[in-house]
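The other protein chains are all here in position, but one chain of the complex has been omitted.
Letters are used for the chains, namely A, B and C, taken in the order the chains are written, and counting of residues starts over at 1 for each.
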Amino acid sequence: MNASAAAPSRGSNLDLPRLQEAYHLMQRIRSFEELAVDAQKEGLVLGAIHPSIGQEAVAVGVCAQLREDDLLLSTHRGHGHTLAKGADPLAMMRELFGRQGGTCGGKGGSMHIADFEVGMLGANGVVSANIPIAAGAAHAIKLRDEDRIVACFFGDGAINRGPFLEGLNWAKVFNLPVLFICEDNAFSATTRTSSMTAGAGAAARARSLDIPAEEVDGNDLLEVEAVAKQAVESIRAGGGPRLLHCHTYRMTGHTAADLAAYRPQEEVEERRKTDPIQRVARLLRDAGVAEAELDRLAADARAELEQAYQVAKDSPWPDETQAFADVQDVGDPRERAF
Amino acid sequence: MNASAAAPSRGSNLDLPRLQEAYHLMQRIRSFEELAVDAQKEGLVLGAIHPSIGQEAVAVGVCAQLREDDLLLSTHRGHGHTLAKGADPLAMMRELFGRQGGTCGGKGGSMHIADFEVGMLGANGVVSANIPIAAGAAHAIKLRDEDRIVACFFGDGAINRGPFLEGLNWAKVFNLPVLFICEDNAFSATTRTSSMTAGAGAAARARSLDIPAEEVDGNDLLEVEAVAKQAVESIRAGGGPRLLHCHTYRMTGHTAADLAAYRPQEEVEERRKTDPIQRVARLLRDAGVAEAELDRLAADARAELEQAYQVAKDSPWPDETQAFADVQDVGDPRERAF
Amino acid sequence: MSKTTYIEAGRRALAEEMTRDPMVWAVGEDLGRGGVFGQYKGLVEQFGPDRISDAPISEACIMGAAVGAAMAGTRPVVEMRFADFALCATDELVNQAAKARYMFGGQARVPLVVRQPMGIWRSSAAQHSQSLEAWYAHIPGLVVVAPSTPADNLGLLKSSIRCDDPVVYLEHKNLWPLEGDVPEGEHLVPLGKADTVREGRDLTIVTWSAQRFTCVEAAEALAQEGVEAEIIDLRTLWPWDRDQVLSSVEKTRRLLVVQEAVSVAGFGAEIAASVAEALHPLLAAPVKRLGAPRVPVSYAPTLENQVRVTAEAIVAAAKSQLTPAAA
Partner (left out) sequence: MSKTTYIEAGRRALAEEMTRDPMVWAVGEDLGRGGVFGQYKGLVEQFGPDRISDAPISEACIMGAAVGAAMAGTRPVVEMRFADFALCATDELVNQAAKARYMFGGQARVPLVVRQPMGIWRSSAAQHSQSLEAWYAHIPGLVVVAPSTPADNLGLLKSSIRCDDPVVYLEHKNLWPLEGDVPEGEHLVPLGKADTVREGRDLTIVTWSAQRFTCVEAAEALAQEGVEAEIIDLRTLWPWDRDQVLSSVEKTRRLLVVQEAVSVAGFGAEIAASVAEALHPLLAAPVKRLGAPRVPVSYAPTLENQVRVTAEAIVAAAKSQLTPAAA
């Protein structure tokens, strides 16, 4: 789907260690979310979670191009981005379980995971709201004359909110170092996004703002990597904002609780064949990596996350006094309440 | 500037009576605003006014294509649109002076002029806010299965606010009968809009939403008329929303009080040569209309508006009890205030 | 009478009004699949996708378009999904919907109902749990409604749809499954009328929305100890039923206001201040408010619980008002 990016070479000169690492990371993300879905059924995950199962290639392909000090702004469907940016899955699982040691100390939950240590400035419960925030973080980078960049993920539904336009316009006008990634999984909650979207979507809209944009098969890790790499290099070199429009598919319902009965099962089955993890597995196999090695990587990922699950489950609840901490410096948050 | 619209034929087969009428209307608008500027200096106009002097061809060229029962949504710079839609200049002048008999009974002033009798559903003090409202009015027309259309004017600065994107997307998704007109006068208050705008502007953004858009010389009445006529016909026939991007120039400051010292006087002088009223006068002269007739039309317009000015000036202030009328049906607005 | 849930009562109200008046329509994200909580289930099958309309994720445009559609002769019911997301449409609601009629000198009417599911709903955290009724009560032009029972959700939603003013309609997410008796036929509850949930001589508890039930629980506990609390559920916050509140406090001489929202600058302040202004010489104890501390709502239950007003807190507050020292 992407004409202008260098066609990723397959098989022959693959960077196998890197690809195995990516495969492992994708498996860790998948395991995290599968376990989180299970944990919700068991009542361990307390609020809504939005799995990105089937979309892992976007998170992994893009974030692999970032440095640790680059910044990330994510969405309600942000576990994959966050893990790919290097966050600790145990702290994330604890956050989902609302426990001490969670990334936000149990105050945020899945939709507000943040890990400032790895440059992850927050998921967001408000669709599209992270876009101006990302532009602003990039603005700070410019003012501080740093060479960091910002990656901002959002969904296909988010492009119909005003902050998408305002944030992209802002980033272009101020020539800011930000990579916008539209993770187009075809759905906005229970609505097929195409039914509520005019025009060809994120890339077309970005181009109307003179922001260079590429459309890629978001389930093809190598394509995502190649195009993201070019974009990140250009942005870091001062070339201004860019947008990647990644076509993918949401394999689960909107939330873990959504059965997604509004779409034909055949469609889901058809799309399952393009599972991004299986595609990487095929690449590795074709390049001669042994099945046992693939199994080992998958099992290792699963084991790590099962361990995180167990530890999170046994972690204590936040201390009640924490409810009143970190509100603000000025004024007493308890005043006049009781 | 407009390739696809039928090239307006000049001179030869002009509809002279209609063009004289347009000329008269443009002169009425010009007189209204010149007198309003004077009146502000004399302390008669109470709040801010935003003259559209130099932009009259857009208002007149577009509104001439509308029926009386079509709807209009306008902006803070809306005197021209409103007069072109058929509103009574005396009621408008009274509104500017804050008097009884004003279009809004003195409650609104220039930025909130509305005249529902001629389908004018309101100017707006919030940039871009009229765009979703226009889409909604068109939505009502569709639900009621009427053949009316909505015309929605806004400035070049308005396209950087989110409601522009949301409103255009909405209109396209629901295939609504609305004509968007971006009156591009090159300025957003004291800022040159190009310095804060990414990409080529309104038409390009509309096209990215698959909304057909034309760019026209907004100071060329015949071009505006021709392109607006086509657009209105298409919309009324159920063709969905369209956008006109009209390039014009704001001859005055942003408000009547703004000296616009931030732009070179030469630029203003240069643009004065393209004054839309003088261009129509030339057309009429070239077609054989006598200078005396042109003078008569201008003088008639001026006299009508001077009369309105005088009457407005002598009109009584609104009765104090009106402050508490038309707030809402439910509840007493005076309760607990004093 | 029949048993119905709060959510079903809202659904029925909308269906009845849409049947009665072809100009009533609803628009919001995911309505075609029944809405995010199922409040619209089955309605698209009954009324078609033009009148139960999906929307893009465009809260500002949902609200703004509704203003235009209302001014142009229809009666939109707009769904904000969570009250928190209505903050993406504040200009449209406050600067446009609320002011259009007045600004335009009475030419416009904006008959528009904005449904905003509100309140704390287990582990939804800071961006999905707010109660901002005080904001809307402060804005001239808006009516503010917060039903607590299935019957009221039926009768008040119907009245709101018939009202020619823009109405902010706050359903509490925790109440969706609540069952209650609902009249069979046409049932309208007038805007601006409070409901005396329980009579009592010793103090007046004024509340609204889900806290009604916490207050009832507290009143039952108080009754065990011989204290009879009168509970008034305001139901409509603007206009609020001043007469009923004042005459109750004239009888009981004590006022406790209970709200789920942040107490500071919450709507309870309006009630408490109004009663103190009007009845000071009569009061046997200071007016008193209970509400959330001024902190965002947390995700973890141990933290989230810290901002909830509990029945125990209500009992304690009521008792403090009855001790002679307070008088």
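FYI, a residue touches a chain if its C-beta (ideal position, glycine included) is under 8 Å from a C-beta of that chain, and two chains touch if they have at least 3 such contacts.
Worth saying up front: this structure is predicted, and the values here are computed from it rather than measured.
> Using the definition of touch stated at the top, determine which of A:P51, A:G80 or A:P132 touches the missing chain.
Considering all chains, including the one not shown, the answer is A:P132.
> Check each of B:N13, B:S195 or B:Q265 against the chain that is not shown and name the one that touches it.
B:S195
> Kindly state which of the options A:D15, A:D38 or A:D326 is in contact with the chain not pictured.
Counting the whole complex, the residue in contact with the absent chain is A:D326.
> Specify the residue from the set C:I161, C:I232 or C:V264 that touches the hidden chain.
Selected residue, touching the omitted chain: C:V264.
> Name every residue on subunit A in touch with the hidden partner chain.
Considering the whole complex, subunit A reaches the absent chain at 71, 73, 102-108, 112, 114-116, 121-122, 124-126, 129, 131-144, 162-163, 166-167, 169-170, 173-174, 325-333, 335-336.
> Suppose we count only contacts with the excluded chain; which residues of subunit C make the list?
Its contact residues with the unshown chain are 84-85, 87-88, 90-91, 94-95, 98-99, 102-103, 125-127, 132, 134-135, 137-141, 238, 261-262, 264-270, 272-274, 276-281, 283, 285-289, 293-296, 298, 326-327.
> Kindly note down the residues of subunit B that lie in touch with the hidden chain.
46-48, 95, 98-99, 102, 104, 106-109, 111-112, 124-128, 157-158, 160-162, 188-191, 195-197, 262, 317-320, 322-324, 327, 331, 333-338
Here is the rule we use: only the chains that are shown with their structure count from here on.
> Can you work out the whole-Å distance between the CA centroids of subunit B and subunit C?
Measuring from centre to centre gives 41 Å for this pair.
> Which whole number of Å gives the spacing of the CA centres of subunit A and subunit C?
Once rounded, the distance between the two centres reads 36 Å.
> What positions in subunit B touch 2 or more of the other chains?
162-163, 166, 169, 173
> At least two partner chains per residue is the criterion; list those residues in subunit C.
Expected reply: 55-56, 58, 60.
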